[in-house]
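To start, the structure under review is shown below, and the notes come after it.
One protein chain omitted, others in place.
Moving on, here comes chain A:
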């Protein structure tokens, strides 16, 4: 039997907790790669090396465009569009929720969504009832694929490289989480027109893809992936961004702009997109961590 001192015990417990948390936080680097994150970056690089660039620059005339991966509660959704003469002629999901009931829902919902996407030529399609999460993810990935298709049309502007990229892009899209390629390569080809075709062709060999950490924002996780070549960001993209309802719209509006800003600035000192401050904040943090990893 011990005499208890409730106040002393409470003070001790509080002090121990606070100092423990402060210690943990101060041990974490505020920037610069930690051993763990460097190892993580290396793993991501090897994974990225195996991915062939896929995406939208070739979409000016025809080819396939793959959207970003949309994480849903039941699994990732990723949409691939086949484009001809600037029009979507075919849509299919390269990734969709699997396992158990999800298999059935995917089997019924995805063909409907594919048809709707082709009919609407936009991401404003109806959700399939009973598969709302999959539908929402599908719409997000579809939107990003459409964005890429348009960005590709603007960026490549009839350059000779579009055919070559088209063949590379249509190859390795199945199953990979990749959102490399896309708008980023469009921007890079714009910035140095002479090297654009060689850059894109050898990009998979020399460029490093680094994924930043996931930053939780109020509206959902944001995670940025950048491709770095010759010490410069040649491409930035959000692997994860807030989704659902209003967030999807904001993401569709903000993320492409943030991607461009990141490439232009070459750092995380980029302006927030107004109306999407949370996403912008999360984007900057994830971008900074990706830059930290790429630098180390």
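Note that a residue touches a chain if its C-beta (ideal position, glycine included) is under 8 Å from a C-beta of that chain, and two chains touch if they have at least 3 such contacts; residues count from 1.
Please note the rule applied: contacts and distances are computed from a predicted model.
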| item | value |
| --- | --- |
| Per UniProt, the name of the complex member that is left out, chosen from "NADH-quinone oxidoreductase subunit L", "Peptide/nickel transport system permease protein", "Amino acid/amide ABC transporter membrane protein 1 (HAAT family)" or "Ferredoxin reductase family protein" | "Ferredoxin reductase family protein" |
| Selected from A:108, A:122, A:218 or A:267 as touching the chain missing from the view | A:218 |
| Absent chain, residues of chain A that touch it | 1, 3, 9-10, 13-14, 17, 21, 24-25, 28-34, 36-37, 40, 73, 213-214, 216-221, 247, 272, 277-278, 281-282, 285, 288-289, 292-293 |
